[in-house]
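Heads up, the thing below is written out as structure tokens.
In this view, the complex is presented without one of its protein chains, the others remaining in place.
By written order: A, B and C. Residues from 1 in each chain.
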Amino acid sequence: MERVTESGAAPPALGIGMVGYAFMGAAHSQGWRTAGRVFDLPLRPVLAAVAGRDADAVRAAARRHGWAAAETDWRALIARDDVQLVDICTPGDSHAEIAIAALEAGKHVLCEKPLANSVAEAEAMTAAAEAAAARGRIAMVGFNYRRVPALAYARGLVAEGRLGALRHVRVTYLQDWLVDPDFPLTWRLEREHAGSGALGDLGAHAVDLAQYLAGEPLVGVSALTETFVRERPLLAGAAAGLSAGPAGGTRGRVTVDDAALFTGRLASGALASFEATRMAAGRKNALRLEVNGERGSLAFDLERLNELSFHDHTEPAVTAGFRRVLVTEPGHPYLEGWWPPGHALGYEHTFAHQARDLVHAVATGTAPAPSFADGLQVQRVLAAVEESARNAAVYTPVLPSLPVSPVSR
Amino acid sequence: MERVTESGAAPPALGIGMVGYAFMGAAHSQGWRTAGRVFDLPLRPVLAAVAGRDADAVRAAARRHGWAAAETDWRALIARDDVQLVDICTPGDSHAEIAIAALEAGKHVLCEKPLANSVAEAEAMTAAAEAAAARGRIAMVGFNYRRVPALAYARGLVAEGRLGALRHVRVTYLQDWLVDPDFPLTWRLEREHAGSGALGDLGAHAVDLAQYLAGEPLVGVSALTETFVRERPLLAGAAAGLSAGPAGGTRGRVTVDDAALFTGRLASGALASFEATRMAAGRKNALRLEVNGERGSLAFDLERLNELSFHDHTEPAVTAGFRRVLVTEPGHPYLEGWWPPGHALGYEHTFAHQARDLVHAVATGTAPAPSFADGLQVQRVLAAVEESARNAAVYTPVLPSLPVSPVSR
Amino acid sequence: MERVTESGAAPPALGIGMVGYAFMGAAHSQGWRTAGRVFDLPLRPVLAAVAGRDADAVRAAARRHGWAAAETDWRALIARDDVQLVDICTPGDSHAEIAIAALEAGKHVLCEKPLANSVAEAEAMTAAAEAAAARGRIAMVGFNYRRVPALAYARGLVAEGRLGALRHVRVTYLQDWLVDPDFPLTWRLEREHAGSGALGDLGAHAVDLAQYLAGEPLVGVSALTETFVRERPLLAGAAAGLSAGPAGGTRGRVTVDDAALFTGRLASGALASFEATRMAAGRKNALRLEVNGERGSLAFDLERLNELSFHDHTEPAVTAGFRRVLVTEPGHPYLEGWWPPGHALGYEHTFAHQARDLVHAVATGTAPAPSFADGLQVQRVLAAVEESARNAAVYTPVLPSLPVSPVSR
Partner (left out) sequence: MERVTESGAAPPALGIGMVGYAFMGAAHSQGWRTAGRVFDLPLRPVLAAVAGRDADAVRAAARRHGWAAAETDWRALIARDDVQLVDICTPGDSHAEIAIAALEAGKHVLCEKPLANSVAEAEAMTAAAEAAAARGRIAMVGFNYRRVPALAYARGLVAEGRLGALRHVRVTYLQDWLVDPDFPLTWRLEREHAGSGALGDLGAHAVDLAQYLAGEPLVGVSALTETFVRERPLLAGAAAGLSAGPAGGTRGRVTVDDAALFTGRLASGALASFEATRMAAGRKNALRLEVNGERGSLAFDLERLNELSFHDHTEPAVTAGFRRVLVTEPGHPYLEGWWPPGHALGYEHTFAHQARDLVHAVATGTAPAPSFADGLQVQRVLAAVEESARNAAVYTPVLPSLPVSPVSR
């Protein structure tokens, strides 16, 4: 018999400190716990500490998710010696303050999307990230869907030229949890916390993926937004995220959009269309996208995330068609660590992939993708969407429009 | 042995005269030939005469499609005593002149979509139709997709309130026959004949279906359009429709859009989004739509036209989901005349259904749907789309917006 | 103006006489009426006469479906000078007598499937067909699904070697019209008329398609059959086909199978599995098949009959997958006559295709496929299935096993 100590032959530790522990905190925890079990990593992620305001709740969360310590002040978490990377899983209104403080304290940062609630905040964060990069610190924004294997592989096909010049990108992100007019007024429905509604929550993913897959930014948009249910029951106490607590009889005003529709142009001249809504009855997490180019097309649906549809337009018409590629082959991105072909991955695997790539970036000192600049570019698009929606949908440039980070994996 | 004479016990004849005999003419011919074989009709359609400019070609078409006579002048066709209904299958630039002449001559009229190439023409045609209605003459526009059984049934579900208040209508109509930059410059790519490009050809169907299913008009739109391939090979001689003839080395200017993206609002406040393109590699005839309401949702894809997806949001969440209804049951619209459940119908059946309903309208003197006013409303939407596209996508009202005809079947 | 006479420049007539006018009769009528409108045929099918026992009903059917004359005795129909081809759409128990009489009278014959209710009958019919062939007469059995374009194309892929050596063929044909225990006792549930149940009705198609696609016969089978509902309400009067007439309170015995499951071996050693049932709730016409070979695979579902799934196993694994080929391209079988790509065909088109190919066979004097010998081979397989089912599923050779006809098109 032999005692196995992970710290023995294992790679050096990378101490993680996480702020926030709701839905995103649970998903990130699973990612950090799992990445080193599945992939060969140059550093070993250690779940050092988690921070939250409620002492009992954060302690319970630490125990549930495997964090070694709990803090009630995110500043204390940043100050810890055993924390080298700060993972921010809070609502958008606190991202800028925490991220900038962590970077200035010499920590690496992973920040959930959307990067911030305003362009100004995102610009400050990006400046902080650039300053920190000069000191060897890494900052990444958590657009985790880039790390769905099917989408990472899709980007590769576009980058290789398998689609040729792009003509169309269309992305719809449809959910239905607000169809019920009695769903309560959580923080995601309040502008001061969430920044925007379906636009920032779902549209941010849609915009990032469109730009990521195309490899080029949106340069202008035209938008309609709508709030169908303008008042909702107030929550009795504090409640976070998607979980609805007991609601009293009084109602409060919804200050964000229920749905956002927008069209736009990419730098190359390709057309793009977007729809983000939480009012599509029966659609649970329907992030669907299609890209059409001169030489081929791609289609994807997050509800079937192991599949990529690929049409090769250079084939003879009689045998051409959208093929359903099961993206579970050893040669597909991230699949080296998982199961044999045909064994499905799920939603949370994207967080293990994100952790994997971030650990590599930290170990090698390379710039990660998506960077804070990518997050800023998305924020500028969202701001242009809101501006267009306020101005009778008039086409509104995204200024300045930033290049999209190359893939780091 | 007994000789069977159709004219014996059969219902009285309704003489049809068709103008044009290309793709649409072939499809209409099949509809006229078939309707009375499948449905019990109060009048018996007789394929009296077809008109076209080229004497040899029109004679060959008459023989191929079963028309008893051929004319080289549509005015002569209208003048025939054995023609009571004129079916117009020509490009859009001749619709107004032929339709108005036919109505003034006391004939019933079926006119292919889009109703016209301009709002002014469509208004004149609608006025003529209204004047003719006072004299008992019927005028219908050929939005045949209303008569796909799945879509007719879908309209019924919306009308019954199975979807509740509508939130979203989204329609994409994707084809790919212009992806090849060497596809030649046919009449469909010339503004003077076609009026517009993907917008009038595909977008007209999309707009009509959105309004038909919702039972209410679009009241405003915001649009982007694009022509990706601006010059194409000239056709050597005259060529019509989708068939590409031999192309010489010279190129001419494409004067219509390759793609049109637009968003809009329906009268009730529901949001709508549209995309019409002929540049979506791998999509052959992908008219896809989805309607989301407070109580349910519908989805449809013309490439699988026997199926309707229906989600009933009033069901318990654990057993709810989009169900694939095979719209081939005896209780579904138009299915009384066809095959047992599960036996697929195809594209051309819509023309038999159109013929069936038009014959009933003629026999009973009831107003048909879609009426010329419905065609005018679509035309106004298309005009607003083009105006918005010219004006930086600014939201452009559809004025005046007309009510949608109730279903006649 | 010019009167167009079809008989003028048109090809010479081929007089058709049809026996039976229920579901199959309606479908065949549509095929005969349509084939010459869509395809260039060397002979012009003329719907000369239809025969049935009930004088009023056959006259009404003639009028409805466009037959010029009605007969109440099939022998009189065969004797008509204006009939050169006899199309047999009656239940299986009368096929042999009519077909042999027609062939002996010098007529061409199209006989609905299954060819007969017994191997002995099928052998006699095949002998008659061979004798008639020597006199230039054509005999074809109506396995119409061979002429679904997707399946005709699938056969071509197998014949070209795109699948390599075959390993598996699996076919299920699922319907649900007998799930209701009160569905009445029609002729299809009586052994003396139908020969067998799901086996002959659905399994015959499944067996023919398996052999057709593989290009080789089944050489042995092992089978289970079952009748779940053993008594059903008697029909008040005579009723035919799938339509259930008014049922009285008394019940009669079902003398055929509700379901048949069998496995088998093809001549090459590939394995085959089959399931035919009318008790699969929710499956309306689910003829689904898959073929796996060393180099590729094919899949098909009759409920989506315009689509063929094709997997090319020689491709790199990362881009390989079942592609959905929309079998509506000009280069696909039978599509030369129909609509542009993406415009769906339906069930009844197979009858127009059958008519097209039969007319070519008659005009050129070439042996048609599927021949009566193909029908006999299917009959031998069905007999072996029934024998195996009676003998505790023991593997039962198909003796002698006949080669499958090459495709004629």
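Things to note:
Quick note on the criterion: a contact is a pair of C-beta atoms (placed from the backbone, for glycine too) under 8 Å apart; a residue touches a chain by one contact, two chains touch by 3 or more.
Quick caveat: nothing in here was measured; it's all calculated off a predicted structure.
When the omitted chain is restored, the residue from A:Gln175, A:Thr263, A:Ser297 or A:Ser371 that touches it is A:Gln175. Summary of contacts with the chain left out: across C:Arg170, C:His360 or C:Arg380, the touching residue is C:Arg170. Looking at C:Trp32, C:Phe262 or C:Trp339, the residue that reaches the missing chain in the full complex is C:Phe262. Check C:Arg283, C:Arg324 or C:Arg380 against the missing chain and you find that the one touching it is C:Arg283. As for the chain not pictured, it touches subunit C at residues 163, 167-168, 170, 172, 174, 176, 179, 222-224, 226, 228, 259, 261-265, 269, 271, 273, 275, 277, 279-283, 290, 292-297, 311, 313, 320-322, 392-395. Interface residues of subunit B facing the missing partner chain: 153, 157, 310-312, 316-326, 329, 331-332, 341. Residues of subunit A that touch the chain left out of the display are 1-4, 6, 8-10, 23, 27, 29-30, 33-34, 37, 49, 55, 59, 62-71, 76, 80, 175, 177, 242, 283-286, 302-306, 326, 328, 339-349.
Everything below uses one rule, namely that only the chains that are shown with their structure count from here on.
Ranked by distance of CA centroids from subunit B, the top chain is A. Note on chain placement: the centre of subunit A and the centre of subunit C lie 54 Å apart, centres being C-alpha means. The geometric centre of subunit A is 42 Å away from that of subunit B, both derived from CA atoms.
The set of subunit B residues that touch two or more partner chains comprises 283.
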